[in-house]
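Structure record follows, encoded as structure tokens.
Here the complex is missing one protein chain, while the rest keep their positions.
Then we have chain A:
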Amino acid sequence: MADQAIATRKAPLAGRRGGSPAAILTPAEPASRISLRAGHDAISALSAALGVTVPLRPKTSASTGKRHALWLGPDEWLVIDEEGADLVAAAASSGALHSAVDVSHRNTAVIVSGPGAEAAINSGCPQDLSLALFPVGACSRTIFGKAEIVLLRTAEDTFRVECWRSFSPFVFGLLSEGAEDAGH
């Protein structure tokens, strides 16, 4: 009898290392994610069901432990669970009208960390990332070179850069160039 072929998951940025002393690049661990759409009347039920306060102010996020809810638009959020929990089921348990699409494998993320993190990201992103305008916890969908990204500032010198997996080699490459330049 022939051996059965076992498929193994290949992470989009598996094994990549990069950056510079000014901005270190690390592929983020796999996480579960949903694209959440809902009206404002569903937000309190969804917040309770997800265990994280779904934010209503532009460019803000909320976190509970390893779960994050990021404002993307007036009725759109990206919810990330770094421990891989079933977010679609959690949202469904709210009983409120909403749409939750599992995008766990559509996205991947790069953690950019160090004193040059802002400069590395600004090599391809036009947003003002100064702490006054983009404080810890701020998040935004924006553009990085030719790729759309979602930025989340997790610490003064650390950003999570979410991108679509097919764009991730490009994003990682351009971040590497920016990280080199950030050291000068």
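Rule of thumb we're sticking to: a contact is a pair of C-beta atoms (placed from the backbone, for glycine too) under 8 Å apart; a residue touches a chain by one contact, two chains touch by 3 or more; residues count from 1.
Convention: contacts and distances are computed from a predicted model.
Comparing "Cysteine desulfurase IscS", "Sarcosine oxidase subunit delta", "Iron-containing redox enzyme family protein" or "ATP-binding cassette domain-containing protein" against the UniProt entry of the hidden chain yields the protein name "Sarcosine oxidase subunit delta".
Only one of the listed residues, A:Thr26, A:Ser104, A:Gln127 or A:Thr158, touches the absent chain: A:Gln127.
Although one chain is not drawn, the whole complex shows that of A:Arg16, A:Arg106, A:Arg141 or A:Arg165 it is A:Arg141 that touches it. Of the candidate positions A:Ile43, A:Leu72, A:Leu87 or A:Val161, contact with the unshown chain belongs to A:Leu72. The missing chain lies against chain A, touching residues 58-59, 72-74, 76, 126-127, 140-143, 148.
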